[in-house]
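Every protein chain of the complex appears in place save one, which is left out.
To keep things simple, chains are lettered A and B as they appear, and every chain counts its residues starting from 1.
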Amino acid sequence: MSRLELYSPEGIRIDGRRFNELRQFTSQLNTHPNVSDGSSYVQQGNSKVICLVQGPMESLSNTNAGGASKLDHNGPILSININYPPFANNVRKKRMRNDRRLQELCVVLKRCFLKTIVSKNYARTVIEVNITVLSMDGGLLACCCNAITLALIDAGIALYDYVSAISIGLYNQIPLLDMNTLEENDLSFITIGVVGDSDKLNLVLCEDKLPLDNLEALISLGIEGCHRIKQLMDEQVRLVGTDLLSKKQ
Amino acid sequence: MTEQTLIIPGDDINISEPTSHMTLGPNILHNIENNNLIPTTSGFLNVQTKKNNTIYYIESNTKRYIPNVNDFVIGTVVGTISENYRVSLNDFSTTVLLNQLAFPNATKKNRPFLKTGDLIYARVLRSDPDLEVELDCIDPTTGKEGGFGLLNGGLNFNVKLAFARYLLFNSNAEILNKLVSKCQFEIAIGVNGKIWLKTDDLKTTIACMTSIQQSQNWSKSEISNKVDAIFKSSGL
Partner (left out) sequence: MARDFDISTNQSTFVLEALKQNIRLDGRKLLQMRDLDIHISPDEYGYVEVSLGKTKVACRVSSEITKPYEDRPFEGLFQIKSEISPICSPFFESGLTSNSKQSNDELLISRLIEKAIRRSGALDVESLCIIAGEKCWSVRADLQFLDYDGNFTDISCIAVIVALMHYRKPDLEIDGDDIVLFNVDQREPTPLSILHIPICITFQFYNPNGDVENVKGDSNDELILIDSTLLEEKISLGSMTLTLNKNKELCQMIKSGGLNIDASVIMNCCILANKLVDELTDKIQTLLKIDALSRKSGMERELQVVNDR
């Protein structure tokens, strides 16, 4: 397919991982305590994303969520913005503000979290989420989703459960977990988001052609990956939580 | 006595026997200069003679309801504004008001509590061009409930405006007579083209709804057989 050997006969991927290994996942909470109500930093391999949450608040006149008249009586208005600066990629490329692909991701994420936030607690409020991509090496949607989950937790917004997301690619019948850019360019992949420790999917996005027969293998590997990420996020949240608690006493 | 002729704007309306007492209904203007009647819409001319009074009006089939005083309507509650409920009579049009006290025996302390999405049967109380349209749920002749108020359960659906008027004003409409012989049901007809229907059973409700909706396009002679067919196909 290409000059690069994406998956060697010995079962080693281009960056030395096995098929079911995640990249290094590190996360931080409350990275921007002064400027936001909740913030997080997520790093998956070389993909780095910052997420800031403002809210829940009454309404902001300068948001594109609309004025007070548009407030929803049954739940919050969630507005998600992805900022993808030119330097985030290997190749410097300026993205328009109204890039259709990014807008679509925003809508997908928005709908995903509207069902995850305990919406009845936040009627007539606005929650604004801003994501800045510092560096992108594959798994844009997955990184953003994980970062939003952590930032919402940091902001103290009630969620039913964690939403953890991961991308899974397919190489000659073999599912590969957590793809990087090189793999994403050549292989088709799907991104799935899992709720907590269940097998329930909140988010599925697939943009490339994929044999239907392999879908099951991809999803089941993805769910395992998501559960692992959820564990890692949970550890981080508990770490920060105990730290906060110890300072209080 | 009723007779019908098709009228198109620009036509002259023949007044066969000019009487001193004449009432003009919707869609007809009186030209004072030459004492003519001018139709403003296309539709069927209805002439009704009652004692020494003749009523002229044009029955036309529009799609959008415009509130008129004393119309019976079905509306959906979409919100509250201070002392009033906001009620929608049409999709995508201006909402109208229903005072929270416009119910029989309602007081400040004791009044019906409506939620967003509730369905009500009401009467148009006021419809001024300069004011917001207002509804109430009191029968003006008795001061009692008179069938108005919250519609519980059941299903509401839309029909053409003219058809809704036909059903409401003709107590022996064929389709309803036929349905009466088929099953028991509660019905509320709003002239804003909405009908609410309730029976004991889901399937019956759906069969009734389908019959009423489709009977708009049936001729009178077909009704009986087609309703039978619908009930049969839904296993009733």
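The working rule: contacts are C-beta pairs under 8 Å (C-beta built on N, C-alpha and C of every residue); 3 or more make two chains touch, one makes a residue touch a chain.
Bear in mind that the values here come from a model prediction, so they are computed numbers and not experimental data.
Touching the chain that is not shown, out of A:Tyr7, A:Tyr84, A:Phe113 or A:Tyr171: A:Phe113 (per the contact rule at the top). Remark: the omitted chain is touched by one listed residue; of A:Leu29, A:Ile223 or A:Val237 this is A:Ile223. The chain not shown here is touched by just one of B:Asn99, B:Gln216 or B:Ser234, and that residue is B:Ser234.
The omitted chain makes contact with chain A at the following residues, 64-66, 79, 98, 100-101, 103-104, 107-108, 110-116, 160-161, 190, 195, 198-213, 215-216, 219-220, 223. What chain B contributes to its contact with the hidden chain is residues 76, 78, 88, 91-95, 115, 117-119, 151-156, 196, 202-203, 205-206, 209-210, 233-234.
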